[in-house]
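The complex appears here minus one protein chain, its other protein chains still in place.
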Amino acid sequence: MATATQTQTGVINLQEERRQPQSMTRIVVRRFFAHRMAVFGLILLVLIVLYVTVGAAFFSEDYANKTNVRSKFEAPGAEFPFGTDSVGRDVMARTIYGGQISLAIGVVAMSISVTLGTLVGLAAGYFGGLVDAILMRLVEAILTIPLLILLLLLSRALMEISSATTVILGREISVTVVVIVIIIGLTSWMGLSRIVRSMVLSLKEQEFVVAAHSMGAGKARIIFGHILPNCIAPILVSATLEVGVAIVIEAALSFLGFGVMPPTATWGNILNGARQSIDDLWWLWVAPGALIMATVLAINFIGDGLRDAFDPRSIK
Amino acid sequence: MVKSLRFITLALVLLLLTVGAVGAQDGSVLVIGWEQEPPKLSPWGDNTFGSLIYGFTNRDLWDWDVNREIYPVMAAEIPSFENGGVVTLENGNTQVTVKLREGMKWSDGEEVTTADCLFQHELLMDPTKGAIQRGNYPDVVESFQVVDDYTFVITYNKPWPDWSNDAPPSCYLPAHVLQPVLDAEGTIDNAAFALGEGVVGYGPYVFESWEVGSQITLTKNPLWDLEPAKFDTIILRFITDTAQMLNALEAGEVDVTFNWSDDLVDSYSSIEGVEVFKTDGVYGDAIWMNVANYKGTGEAHPILGDPKVREAIIRAIDRATLAEELVGVGVGVPKSWTPEQFWGPDLPFWDYDVEKAKALLDEAGWVDSNGNGTRDKDGMELVLRFFTTTRQIRMDYQVVIQEYLNEVGVGTQLLPIPSNILFAAYADRGILQTGDFDLAIFALSSNALSPAFSAPDWFGCDQTPNPEDPTGNNGWGSCNPEFDRLDLEVAAEVDPAKRLELAHQAQIEFFNMGFWHGLYLRPTWYAVDTTTVLVDDEVKNLGTLASNYFNHIEYWQPAQ
Partner (left out) sequence: MGKYIIQRVLQAVPLVFIITLLVFILMKISGDPLGYLAQDPRVTERDRLVLRAKYGLDDPLAMQFVYWVFGDKGLERQVDIEKDGEIDFTVVGERNGIIRGDFGESIRFRKPVTEVIGQFLPNTLLLGTTAFVVTIILSLVIGVFAALRQYTLTDNIITAGTFITYSMPVFLLALILVQIFSIQFRRWGLPSLPVSGMYDPRGDQSVDELVRHMILPVASLALINIAGWSRYIRSTMLEVINSDYIRTARAKGISERRVIFLHALKNASLPLVTLIGLNLPFILSGAVITETIFSWPGMGYMYINALDQFDASLVVAFVLMIAVAVVVFQLLTDVVYAWLDPRIRYD
């Protein structure tokens, strides 16, 4: 879409095509940084990432899991800036380690969803015919069931295999994390696949692709070398937004009792554990609630900024 | 666009109008917040929360007060050896003659007679007729004879001192309503009764209506002839979210909430005009250990099979402090599965003692030879798969216990899972049934009135489910023939002193099996709005015997 007006003829176009990403990138970056909300979002997100990474240098994970039943429900103070929970754990340390898991869930689920969505979209659009028909029927079938209904159903079915813990990057983590990442990823790629497919359909008729064909370029080279780079805009935007969606979904699943199981903390299950205490034990929910909100907000601002930056029609 | 909006508005208004207006309830109303809607109301069937409603609408032959003293309700008097109601037959078996009070009426005006008791007996004897909570009734009852409209005789096939509370005769179902259903369908499984149609009972309140998903309405039963009900209407309001239950009480939408967890005591107490009190619990959470059904093989557990390791693990946990801090002030640690009043004086108990725990583990050969912080032996790390359900208090216990165990070099994987997976049948790969666990926290309700364990299904030797025979519930593989023998003797010992003596021995044998270690007895909390309900000592002394939270509801009265 973005490059459609800039291509003209055969060989020259191919060269231009190679040059374009750079110049396009520069334009997009310039536009993105001109977008005030997007910049604000980016700064916010960087701060949150610093909180969960640099914060981990101050508190060990053992400390985050350290219980002390004699100091449960302590209000924020000098010792515990965010107070303590029902078994006397430091809420601040838990939001740091829980945040790592929440963000990881967002990023990994996004990677699964974007990879699937892109591959399915490319395949359906490029090969067409039966491949297209089967893949798009599959997309329709999944889209027929409301997302939350499908997620709950899958997590219910997989609950049994989730009853274990596993060691990832030196941390012992409930398998529910892995299961949730996978089911979020598997249930959220359909939208992107449709967008990518329609872009491929229009791109594949364009001269630079036709030219690449005639020059004997292989299918893989055409798909990944010529078509994919031109689909980068919607993929990036939807990847950004998907991270936020996954974090919110994890929190929603926690509320319904289908989320990440303790002892592994996430912002979602810390928040859910605090929901009886909206009034009197406010410190239990304010920190995880604010972190989820800030993260999702930041991600949406960034996504919005990216969309505008990629869109040649949004004039600034 | 504007037109379609107008249309939608109109449609909505019409929809609202069709809902219709119904006038408010007259008279005094008590609204009780109910955390879980029963799927159906069958008292003969399969759900505790559904049968709870029968505390309002149905009473049985006798009941117990807060001091666990038995008193007659439908019975004219409590049968005893003294009044000739209980006799020991020549063969030693127990026979009980029960006289009903005359003139009792079901809420539809029919008289209560022994035909109702006979109906229930027949229901309990046959598994295909629809009764599910049959317990050991069909195993211990030999015969049931109706003498006249107000007298029947039940004969047990063994000496049966627990006849009043274990496999007792029962008369709370109206035969004149259910017998025709049974005759027509062969089962009362699908009786309309269970779905709230034509419900008939003998109790202070009578069932009026059930708005699915919203509430159940009960009204005062004018035909009830004992202590009269004080409220005209009682509404059981379904509020599934615990946070919203608290809000509903504060907002005055419900007057009573109950059975909530201890961490809410402060929140409830801080609400103006609300009084909070508790009654003794009957549900005791415990740590259950897989001692001899390692991975479902029926073989000794390589770690927990060793009594020293079991003792070390329990000694490493400060159960007294946990009960005090996590469950509530004054909550103690149960020493045995049966109720406290039957405990023997020399009942063993493993106190908190970290040094002893470490020493025991060393002795058993578990040492941290590779320096990773976890003990090991013959290349096997001392790491246990530790299950529980998703109840908050249990998950809290889990994380704290994990830390206590880390302290002595015992590693745990914490696995909280929904109870339906933990308790699933063998064929559905239930965690307990298939022995796929090392440690677990959960509760089984015990009989609050008897010193007998009477749960051979759970504790007996040949009750470990396996592919050849999936019956039985003993997923931890415990087996102590001496315990099995003693427990049968306790159940069948008529002489109280001798019985207690045997029970004390059985408790020690139970302890020696080593798979059960009490954590706490969960008290039942109530929060009551004092502007609607008069909360006096009588109300507070309700007792929650037999896990029925409202079986003295007729004493609850409006404030002012």
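Note that the chains take the letters A and B in the order they are written out, and that residue 1 is the start of every chain.
By definition in this document, a contact is a pair of C-beta atoms (placed from the backbone, for glycine too) under 8 Å apart; a residue touches a chain by one contact, two chains touch by 3 or more.
Fair warning: this is a prediction, and the values are worked out from it, not measured in the lab.
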Residue, one of B:253, B:368, B:381 or B:403, that touches the chain absent here:
B:253
With respect to the chain omitted from the figure, which of A:271, A:287 or A:309 is a touching residue?
A:271
Where does subunit B touch the missing chain, residue by residue?
1, 5, 8-9, 12, 15-17, 19-25, 29, 31, 37, 39-40, 46-48, 127-128, 132-136, 189-190, 194-195, 211-215, 217, 233, 235, 237-241, 243-244, 247-248, 250-254, 418-425, 427-428, 430, 432-433, 442-446, 455, 457-458, 463, 465, 468-473
Would you write out the residues of subunit A that touch the absent chain, in ascending order?
36-37, 137, 140-141, 143-146, 148-149, 152-154, 156-157, 159-160, 244, 248, 251-252, 255-257, 268, 271-272, 275, 278-279, 285, 289, 292-297, 300-301, 304, 313-316
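Simple rule for what comes next: only the chains that are shown with their structure count from here on.
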Report the inter-centroid distance (CA atoms only) between subunit A and subunit B in whole Å.
45
Which positions of subunit B touch subunit A when the two form their complex?
241-243, 246, 263-264, 266-267, 270, 321-322, 325-326, 385, 387, 390, 392, 395-396, 398-400, 402-403, 413-418, 421, 429, 431
Would you tell me which residues of subunit A are touching subunit B in their complex?
65-67, 69-70, 72-73, 86-87, 89, 159-160, 162-165, 172, 174, 257, 261-263, 273, 275-281
